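Only a single protein chain was left out; the remaining protein chains are all shown in position.
The letters A and B name the chains in turn, as written, and every chain counts its residues from 1.
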Amino acid sequence: MASQVLPLELIDKCIGSRIWVVMKSEREFTGTLLGFDDFVNMVLEDVTEYEITPQGTKKTKLAQTLLNGNNICMLVPGSDGEES
Amino acid sequence: MDVSSTGIQEPFDLIRLSLSERVFVKLRGDREMTGILHAYDGHMNLILSDVEETIMIVSEGEQQATVNVAKRKMDMLFVRGDGVILVSPPSRT
């Protein structure tokens, strides 16, 4: 019997830590996870947004932010993105 | 909930208060229009009358991109809600 860990239980363990969010489009976020809901809408703090374009990556710093879960592709717990 | 000056409690109140008024609507595909708002529903399907649509046509020139603006008028229009980006009512000042 495989131990059943729900995917969102893993994300719940990330609350308070840094997390790397990769969107379906060429856009990524890193930040401290404050909370999330069943749609995986996420509240992040000390956020950096990365817009990846052929001309390079544009970085934007943001304070507390509610990220719409609709276009999230992947979450990497405990990571500060490719910079770390 | 802050219902300070406006007295609106949910976003659709903004639309409800704009019935029979001229509203500005921004749609996907760089379309913008103004018209008199007659009806709306939860999808943001809209019925507008006396509509003036503005279409931005951007052409990349040698030096810089030029934007040509085309306008057209329509008496009565149904707008499908999924194309709506933004609706702005006339200023309530």
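Side notes on the structure shown:
Here, a contact is a pair of C-beta atoms (placed from the backbone, for glycine too) under 8 Å apart; a residue touches a chain by one contact, two chains touch by 3 or more.
Assume contacts and distances are computed from a predicted model.
Hidden from the displayed complex is a chain whose UniProt protein name, among "Mediator of RNA polymerase II transcription subunit 31", "Ribosome biogenesis protein ERB1", "U6 snRNA-associated Sm-like protein LSm6" or "Proteasome component PUP3", is "U6 snRNA-associated Sm-like protein LSm6".
The hidden chain makes contact, of the residues B:15, B:33 or B:51, with B:15. Hidden from this view is one chain, which touches chain B at 1-4, 6, 8-15, 24, 44, 81-82, 84-93.
Seen from chain A, the chain kept out of the figure touches residues 15, 25, 27, 34-37, 41-43, 47, 51, 62-68, 70-71.
The rule is simple: only the chains that are shown with their structure count from here on.
Each chain gets a centre from the mean of its Cα atoms; for chain A and chain B, those two points are 33 Å apart.
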